[in-house]
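One structure, as structure tokens, below. Some questions next.
Here's a slice of the assembly, chains where they normally sit.
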Amino acid sequence: MAGRNGLFVPGPTNVPDRVLRAMVVPMEDHRSPRFPALTRDCLEGLKAVFKTSTATPFLFPSSGTGCWEAALSNCLSPGDMVLVARFGQFSHLWVDMCHRLGFEVQVLECEWGEGAPLERYEAALAADTAHRIKAVLVTHNETATGVTSDVAGVRRAMDATGHPALLFVDAVSSLASIDFRMDDWKVDVCVSGSQKGLMMPAGLGVTCVSEKALEARRRTARQPVCYFDYIDMQNQNRNGYFPYTPPLPLLYGLRESLAMLAEEGLENVFRRHAYLAGGVRAAVQQGWGLEVCAKQPQWYSDTVSAVVVPAGTDAARVIDRAFRRYNLSLGAGLSKVAGKVFRIGHLGDCNELMLMQAIGGAEMAMIDCGLPIEPGSGVAAAQRHWRAHEAEASGTTGGM
Amino acid sequence: MAGRNGLFVPGPTNVPDRVLRAMVVPMEDHRSPRFPALTRDCLEGLKAVFKTSTATPFLFPSSGTGCWEAALSNCLSPGDMVLVARFGQFSHLWVDMCHRLGFEVQVLECEWGEGAPLERYEAALAADTAHRIKAVLVTHNETATGVTSDVAGVRRAMDATGHPALLFVDAVSSLASIDFRMDDWKVDVCVSGSQKGLMMPAGLGVTCVSEKALEARRRTARQPVCYFDYIDMQNQNRNGYFPYTPPLPLLYGLRESLAMLAEEGLENVFRRHAYLAGGVRAAVQQGWGLEVCAKQPQWYSDTVSAVVVPAGTDAARVIDRAFRRYNLSLGAGLSKVAGKVFRIGHLGDCNELMLMQAIGGAEMAMIDCGLPIEPGSGVAAAQRHWRAHEAEASGTTGGM
């Protein structure tokens, strides 16, 4: 097929050429005296991204899923109770993992499209006077529905009830794209991966662990853990090494992507994501007259939008048409929303021109599938949004 | 700046990842017994692209400009007369080179936006009963104005007058994108470069030389020539080598781009270019209500469109805005049409989604500069064109 694929699944995201280039490295001795500088650049750079000065970032050779498991296995004991809200496929999968690893799971079932239910979290915590709940799990950005939750609100709920549980946050599709604050929100474990806002291929589980969580690992946790052991990792990282052979190209790539984030400035990165997301939502709502899956503006995600197709249309057909006819990769609806939505990822190394591909291509595919969409309508709405918000576009301008 | 640059200058064009990857090679001995296989793959592959079984392709470490000089210096003698039409910056520069190298130049001056004036070529040839004209020069695709000329028509004019001059064709921005026929049209030297339809970085002068032209080099030409000597090149190429160290990564890249062209099929490549160009022209004419620089449909180029901005607008401002605000690289108007046009290259590794960037981005930049353009209008027109011409889109579809 001629020309580039337009990649707008919410992950892996587009890897900048600069990062791609940085990964073209010969192998080297990962136990040499020269190696620790690389490790440290990565781990120090991550602290800024996690907004922490007190917690410890770790890089596991794994997907983000591995870091979910790491959080549970390092900090808990068999049969421990966890409290978690389910409102999309990824929060669902984390719930599922909790079950499979043998924990007792108190699930707050929500409609898909809603975010973390702060009152219900608080109610559950308040009811748990025996403090049987050992960990509170919350998905910062539910990638399946395009919903961003209020993690600070969950923390407030915990504080309000004086509950001592650990706070675990899935920030896989929010980290480095939507404001996340490890220290301010007193998050105990933040779980993420390399292939979203960090603009890298998958392969690095990226996580950050509070002192409190590490203390739990050392003192109370009795879940079996070895490959994902924080302590092994910490002991080796301390000197700049890893407990096993790390994936060198990914470390070099991460160093470069962290440098890019620092150069743009993390707050500018967040602002850019909000600005670009605004254009996508304008296309969906004002241009096409459709809705996003997120049920309220407070939950609109700045990294992924799940577009609800009209009843009677199979969103999978739109996705298939977009891919085969226009070389456009949209995200599929998963599980409960399969066939009902297609998703546009607008995170990582992204700008207006790139999103015009997603919008313009989705437009054509929808029309081809018989949807009553006006050609160019989404693009026009996005253009209007971006033109009207130039001041927020700092990250995408500056050709000179 | 976040996100990819949208590159739509008519050259260098976007290098496919597959070609980029093929160029990541360690150096090697260019005189080894293994090397000739690479040379031969490149030269044989080029024969198909030039549509020749009788002429000899050459690769010079140079830009396409070098191949202009090679044609003149190999086949002519000091003071020889050449006949050439001037209708844009690149035909102008070739004329200029003829003067500077000491030839007598009979120039057919045309309006910029017109193509090769067949009748005037024929008249000039008919008038030259003494056959003082040794070479007829024609620019197949004038990159500055987006004009494609009828090379076959020039050949017919030569045949009609029984004129024995050599026929030199500049196919820099047409080769491998618009039908070109070395043998059918009895072209004596075709001049091109790597950075357009061949989807490569600049750095390889790509040319093809008829037996008649080689005979002129051997027997009659007395212009000094050394670096660009066809005979040195032919003598070494015959065994798979080069007279001097060749740029290895570019040869590896060319082999890959030739493989891609062969896989898509040259006729499909041409069809795709026409299909994509149709969408761009629909945007310009139907969407924006503007005109292209090419004065008649017969001259519309399928590789580059020069968009004429309304009088009173400086096209350079549009280009500057597009670059700085939207990270979009459009081609500038050159010389006579500076400020009057901006150019959109739609050649090489290109598809609908990519062109939606050019169209949508130019749209925003023009509106920002005060032009009365309706948001989304160009995109909508292009979408309509592409949706209506699916059958011609073979090259861009086939995700499976």
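Letters A and B mark the chains as written, and numbering starts fresh at 1 in each.
In this text, a residue touches a chain if its C-beta (ideal position, glycine included) is under 8 Å from a C-beta of that chain, and two chains touch if they have at least 3 such contacts.
Just so you know, these numbers come straight off a predicted model, no measurement behind them.
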Complete-assembly copy number [criterion: all chains share one sequence; 2 shown]: 4
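By definition in this document, only the chains that are shown with their structure count from here on.
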Subunit A contact footprint on subunit B (complex, rising order): 1-4, 6, 14, 16-17, 24, 264, 269, 272, 287, 323-328, 349-354, 356-357, 360-361, 363-364, 367-368, 374-381, 383-384, 386-387, 390, 393, 395-400
